[in-house]
Every structure is written in C-alpha cells, then in structure tokens.
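With one protein chain withheld, the remaining protein chains of the complex are depicted in position.
We just call them A and B in the order they show up, numbering each chain from 1.
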Amino acid sequence: MSAAERLRSNPGAVCALAIIVALISLALVGPLFNPNNIESLDWAHVAAEPGVIGAHWFGTDRLGRDLFARTLEGTRVSLAVGLAASAISLGVGISYGAVAGYVGGRTDHLMMRFIEVLSGLPLIFFVIFLTVIFGRSQYLLFLTIGAVGWLTMARIVRGQTLSIRQREFIEAAVASGAGSARIIFKHVIPNLLGPVIVYATLTVPQIILFESFLSFLGLGVQEPHSSLGTLIAEGAGEMEAAPWILVVPGSFLALLLLCMNILGDGLRDALDVKER
Amino acid sequence: MTPALTIEKLAVQFPQRTGTIFAVREASLSVQAAECVGIVGESGSGKTQIFMAAMGLLAAAARTDGSVRFEGREILGSPPAELNRIRGSKLTMVFQDPMTSLTPHLRIGIQLAEVLVSHSQMSWHDAERAALRILERVRVPEPKRRLRQYPHELSGGMRQRVMIGMSLLCEPSLLIADEPTTALDVTVQAHIIDLFRAMREELRMAIVLISHDLGVVAGLADRIIVMYGGRVVESGRARHILQRAEHPYTAGLLKCIPDLKGPRLERMPSLAGQAPSPCSIERGCAFAARCPRADARCRVERPLLREFPAAAHQVACHFPLSS
Partner (left out) sequence: MTRYFFKRLAGAIPTLFIIITAAFFLIRAAPGGPFDQEQALPPEILANLQSAYGLDLPVWAQYGRYLRALAHGDFGPSFKYKDFTVTELIEQGFPVTLQIGTAALMLALAFGIPLGMFAALHHNSAADYAAMSLAVVGIAIPSFVVLPFLGLFFGIYLHWLPVAGWEPGSIRHLVLPVIALCLPPLSIIARMTRASMLEILRTHFIRTAFAKGLALHVVLLRHALRPALLPVAGYLAPAVASIMTGSLVVESIAGLPGIGRYLVQGALNRDYTLVMGMVIIYSTLLIAMGLVVDLIYAWLDPRIRFGR
C-alpha cells in the first residue's frame, strides 16, 4: 500500500484533516457571513450569550465586541504567526541538520552537542529572560517562537542526511566535481521530504501552542491584534459570568491542535518514519 | 507406558492481511518416556512452531488445530494458568539464542531460583541452594560466583548451560531443545552435546532435539523425524535413517554432511533450489521441485505418510529410495 492509501485508510487522520480544512475555511471566509467586525462595540449587548440577536452567534465579551468575529480573527492570527514561525524554524532546522549530517566529523559533533545543551532548557525561561532584557517586541516573539521545533527537525534531518550521504548517487555527484553546498541543496535535501513532512506537521501545532501560551501570559501578540491565546486569557477571567468567552476560543484552539496532532501521527504511520 | 508427548494432526497458521502463513500444515508425532527424538528440517519447515504450540508460546495471532497431549493430558489451547503448572517444571524448553534469552537486569541466581519458588513451595533461600547444585551439575565453573552475576558477565556457552540448568531444576519429563548449539562455537557445541548425553543418562528424561544439522542430532537421538514444508516427511530409528534414508530429501541432507574420511571433493554437495514458502498453496509433494526422482505424479498428488519399508519407519514419498 502506498503512503497515500495508508493515510486514507486511517479514519482518524482523514477526519482530522477535514476538520482542519473546515476551521481554516471558516476563519478565512466566515467574516463574510457576519456583519460584525472585531472592533465595534455593541453597547446594547454587552456580555451577551451566544444567540441570534444582533448576529452575535458566539455572544459578546465584556466590552460588547462580537465573539464570532474575534474568534475567527484570533484563529487567523494564530495560524499566520504559527505558519510563519514554522517556516523559519523548519528552514533553520533543515539547513542546520543537513550541514551537520553532510559535513560530519568534529563539526557535526559540535553542532549536535550544541543542540543537546539547548534541548534540555525549557524555552519559556529563555523567552521570559529575553523579555526582561529587551522588553516585549514582535520581532522577539517571532524569533523565540521560531526557536521551538528547529531542534527536533535538525536532529531528524541530520540522521537522514547521514544515511543518504552513504548512498551511491552522492558519490557520483562528488565525483562529478559538484561543490558541497550544491550537493546538499540539490541532492540531499530533496530526499529528506518524507520525515520532514511528518515532523513539520507535528511542529506546526507545537509552535501554535507556544505562541498561544505566550499570548496567554501576556508575553506574545500585542494589542490590537489578539490570537487565540489572548482570547482564552480574557475568557478565563470571565469564567463565572460569561463562560462562552472562554469556551469558544478554547474549543477552537483545542480542536485545531488536536486535529493537527492526529494528522501528524497519521502521516507518521503512513510514511512509516521512525525517529533516529 | 504413556508417551511423554503425543501430537496428532497439529496445524499452526498465522492469518495475515496479505494471506495466511501455514507454519505447520499438518504434523503428527510422539515422544516416548526417556526417549531422545531428533527433529530435523530447514528454517520454515515448521519444526520449531510445533513445539512453540505445545508450550503455549505462539504469538497471539496464531490459529491452531489438532491435539497435543502431554503425559496423556490435552494441553493445546489450555489457558496460561493451567499451562504454567507444567511449563518450566515438567515440560521445559531451551532456546537457541543464549545471548538474548536471559533477562539482563536480574542476577543468574534469581532467574534460576524463581523457577523453583514459583513451581514448588520452596523458600528463596532453599531455591538458591538448589540453583547452586544445578549449576554444578551442568558444569558451570565457579558456580557460587556466577549466581550473583548478571547475564552479560557470562560467555555464550555458560549462558546456555544456565538455560539448560533452568530447564532441569524441576526434573522435567520432557525437555525440548530448539537448536541449542547453533549460536555457539564448535568446541562449545561439542561440550553442550556431551552435557545433554550425560543429563539423559542421569535423569531418564525424554528429550526433543530440534536442529537443521543432522550431525548434531546423529550423536544423540534414538529416533529421527524429518520435516519439510510444514509436514513430517520421514520418521524412524536414528540408525536406520542415518544408514539408509528413504526420502530423497533426507538423503540429500545426509550427503551434505562433510565426510572427513572420504575422497576430496571439488565442490560441497548441496540441495538445489529453495524450500517452499509457508504462504504458498500446496500442490502435490512440497519437495517435487527439488527432487531428482520426481515425476508428474509427484507434482499433482501429495504423498501421504505411510509405513515403509518396515513398521517402525514412515515415509511420505511416492518413490522412496528402496523401491
């Protein structure tokens, strides 16, 4: 059975994929169906329960802002930041790992030692530390979020590179006089696709989670933008009076993360990738 | 006298998504008390799976059919709790890979003593003393020191002796030895065979010696059973088979044993072709493709096991060598 067939026969993964697509579509297209926007304050319906009045399908918050619009915006922000940071993280991780695996020897050893040391440290403390020093800034946010996940990707890629390096077509390329950089980017990296896809799918939810975590604590995305993390923080404060302010963004985030993880697991089974 | 082990029409299958694996297509045999039976065959012939079935050690996915009686009592399909009463005490098994068959994090003494503690009411203290005695019996040097060591501190030969000792602790009626010497050096092999010989004389127990190597079996067995393609193809007294095998496969195996006294050969004799896959559907005799005596009938009609040329000898062949 090919990988695609294996994935298709996994009901959990297929379901998860469908839900993710649905959520993303909703986030992108949903606002077209609803007249409210994220900033307008509806003083007539403050902290209203979800319902049909005023088209506040998910209710409103303490300031009268429509929760439907805000949640969808939060989803868009979380996804955007998550995907952008993932791209950075994956780029760094793949390059680092490919270089380490290809060059080998002492360089590889040193590079891997560096990763080992970094892996032991919980990232949040780094972030907090850097926040104390440099204050809150959007660039810092991207940098630190991108720092999640490049470690694992670097390790996976290095392992794969090491095994690919032994294969004949690499010898042929070297014999034909191709430079190291060229070999790495033209030959090694395209062959890494399988494991990279799997771990990318698992990295994206990690990054989204970390961003939400930071935003929740107040260290992440700043006003006027709000990500799902910020919304959840607000909702947690209003739990007793207006639980939907928590439940809606919370469910969105939980569902998104859950489905991404299930999909990632399904991909891992389908592509039969094992971590070195 | 009840035979130690009676196996009747045993079949072992592993249903898979891609098809069924017929590990044992059908086999019947018996082992008398205090008798040594050698089971010979290539990998895939089913020789090991028969006894894994008897011991209840088959993988969960296995499907069995037929009957296995130990000292008259049916044990095939018994629940583990019941099997555990005879497994490891009266019916024991030694495996072929001593390097990986002992638990790495437990001392030798514990691994030996626990057999006695769980099968009899012995205390740990007494059990360890019995373990010491058994180590002496299987000729492990410095037994007291060995008891307190971990498996990785012992050599392969010593670990196999420990395994054999473990299987002798409760004075079994039947010991199944699955390729006990395959993973060991030739010199150590000879010592282990000697050990089996000595144990057999001292303990009057039945032994089943499974091997792909006729030479190993030749020195020890009273009777030999030859398996091919998941079935028994020949069975009889050891001397008979070794001197005058009836089945072409057995004859082929015998020819493969290098003879130090014979003329110098240009090439080593071997059997052409490959054993049939356990997944394949049977058609006619499983050995027909490799048999120099095969004809059209062999490829279509599977030969049944019958007594030939005498009562104590059985062959499954349309053209046995004496005919």
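The working rule: a residue touches a chain if its C-beta (ideal position, glycine included) is under 8 Å from a C-beta of that chain, and two chains touch if they have at least 3 such contacts.
Computed from a prediction, not measured in an experiment: that's the story for all the values here.
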{"item": "Among B:A34, B:L57 or B:L203, the residue in touch with the chain that has been omitted", "value": "B:L57"}
{"item": "Which of B:L29, B:V115 or B:V315 contacts the chain that the document leaves out", "value": "B:V115"}
{"item": "Sole contact to the chain not displayed, among A:G30, A:G59, A:G74 or A:G250", "value": "A:G250"}
{"item": "Which residue of B:L106, B:A198, B:C279 or B:A312 touches the chain not shown here", "value": "B:L106"}
{"item": "Full-complex contact with the absent chain, from B:P3, B:G41 or B:G88", "value": "B:G88"}
{"item": "Hidden partner interface residues of chain B, rising order", "value": "55-57, 60, 80-81, 83-89, 92-93, 95, 97, 100-106, 114-115, 118-119, 150, 152, 163, 166"}
{"item": "Those residues of chain A which, in the complete complex, touch the missing chain", "value": "12, 120-125, 128-129, 131-135, 205, 209, 212-213, 216-219, 229, 232-233, 235-236, 239-240, 243, 246-247, 250, 253-254, 257-258, 260-262, 265"}
